[in-house]
Each structure stands twice: as structure tokens, then as C-alpha cells.
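A protein chain is absent from this complex, but the other protein chains hold their places.
Moving on, here comes chain A:
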Amino acid sequence: MKVDKTLIASVALHVLVIGWGLVSFSARSLEAPPPESMPVDIISADQLSKITAGIKTGEKDKPKPLVEKIADANPADDNVGKITEKKEIVTATAPEPPPKPVEKPVEKKPDPPKPVAENKPKDEPKPIEKKPDPPKVDPIAEALKSEDAKKPVPKPEAKAAPPQPPKPKQERVFDQSKIAALLDKRDPTRQAFTGSALNSSASLGSTHGTAATLSQSELDAMRARLASLWNVQPGVEHPEELYVTVRIRLNPDRRLAAPPVVVSTGSSPRYQAAADAAVRAVLQGQPYTMLRDETYDQWKYMDIDFDPKQMFHS
């Protein structure tokens, strides 16, 4: 009798544990899928504005990583500095050149470093103070002595380098005199901007609290592609009988992982012809380049309905 009680108790406990496990695990699996698929409609309102909005938020969210990466992009900043200098020089030289050409270069040499100093302090006032330091080799000694170099160390190095090159470059500019074209100066600035854009795009994935969703624009683009390839027989009678659903599985390279499968049913020759036409459109549409990597989970499997009914209202 006692043995039976322990058995009953153990059985009851096992049942409870297993039952709890079943309920909790099944509940988790049910919760997971729905949030990913639906919030598409919000995005559909304005495609372009939201694409640009996404970049802006990306930059705002991550100012620090941008600074770190700019160390490489600093030479581009130098170009910017040159342009502002050159512009000022041109406007200043235009009226004044005839009177005293010799004096101007002398005056300009002290001037250019000032605007550079003025521009940079706006972004980061501290590095300017450090600029005089590097020649003294103090920062290196401090870095060696300090426990961890961390951020301050790379920054002074990067900024120590730029101030030196600008001076010789300025001399070259003076050698070329006024012939230097403004166009040449604008191009490098654009390249510098594109460098910053890469950082913002990389930040898109991480800033999101929710998973990337298949946007309405992606779906619209895919729909448009299939619509352009779906060859519908002119003058079809009873088009409502020719509703075809094609199931596809896509690889990450946006090509079909397997032949498309018609999952709707119909046995008439007309239906067979309609199904063939739908499959042809799906086959011809690949690769579906409009789909983004981030949303692969949502376009890995797709059911595509081909409904000719609305095309033959009359």
C-alpha cells in the first residue's frame, strides 16, 4: 500500500511536470510567429520619406561608432577644410589681386589654420587643445603610462596627423594659383559623405527593437514584377474558375529553391493552362532582387495567388 502511494505521487508529479512543459512550450511556439508578419501596413504610407527617416534615426542613435570610424575618414575632413579655405581665398582674391599679390600669400598662411581650428572645435573642442601637444610627444608618453589607451589615444593620433599635411597642401594650392577648379574640390567632399552613409545603413539592423518586416514596397515590387510576367489569355470566359495558387520556396540568393508547386486544385484543361501560365511567371521572375536580406524569414516561403477575375469585369 505504501509503495502504491509513492508511485501515485511520483506519477502525479511527472504528469504535472510534463503537462506544464507541454503547455508552456506550445504557448511559446504560438507566440513567436504572429508579431513578425503583420505590421506591414504602417510602412506603406510613404515609402521614400520613411527610407530617409530610417537613415536619420540611424545616425542619431549611434554617434559614437561614427566617431570611431571617422578616424579613417579624417583625410576627407581635410579636403573639406581646404574647400572652405579656398572659397574664402577666391572671394577675397577676386577684388584684391591687382594691388599687392606678394602680401596676400603671407597673410593667407596664418589665416587657413584658423578656420580649420574654428571648424573642428565645433565638433570636438578638446582635440584642438591636444594639437599643440603631439609635437611635444607628451600624449605618447601619457598613453604608455596610462592604464588603458581607450578612446583618447586614437583620437589625438588621428588628429595629430591631419594638421601637419594641410600646411604643405596649402602651399601646393598656392602654387597652382587661381587655376584650380571648384569642381575638383566638390567631388572629394561627396565621397566623404558616402563614407558616412555606409555607417548609417549598417546601424539599421541593430537599432530596431523589432525584427525587420517585409515592407509594402517590397511586396508591391514583387507583385509588379509578377504582374508584368503573368501572361493572361485575352477574352477568357469564366475567369473565376482559373484562380491559381502557387507555393514557392526561395533561397537567400532570391532564386527558387525548388520548382514552384500549384497548391490550388482544378483538373480541367483550362485550369491546367492557367496553372502553367502562373508557374511560368514565377519561374521567369527570379531572381527577386527587390527582397531584402533582413526579411528573408518572411519571403522564404510564399503563397502567390493568381486571380484573373478582376481583369474581365465586363
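The definition used in the following text is that contacts are C-beta pairs under 8 Å (C-beta built on N, C-alpha and C of every residue); 3 or more make two chains touch, one makes a residue touch a chain; residues count from 1.
Criterion: contacts and distances are computed from a predicted model.
Chemist: According to its UniProt entry, is the unseen chain "Beta-ACP synthase", "Cbb3-type cytochrome c oxidase subunit I", "Tol-Pal system protein TolB" or "Monosaccharide ABC transporter membrane protein (CUT2 family)"?
Modeler: Its record in UniProt gives the absent chain the protein name "Tol-Pal system protein TolB".
Chemist: Given the full complex, what residues of chain A touch the hidden partner chain?
Modeler: With respect to the unshown chain, the touching residues of chain A are 33-34, 36-37, 214, 219, 222-223, 226-235, 237, 247, 249, 258-263, 265-276, 279-281, 283-284, 298-299, 301-311.
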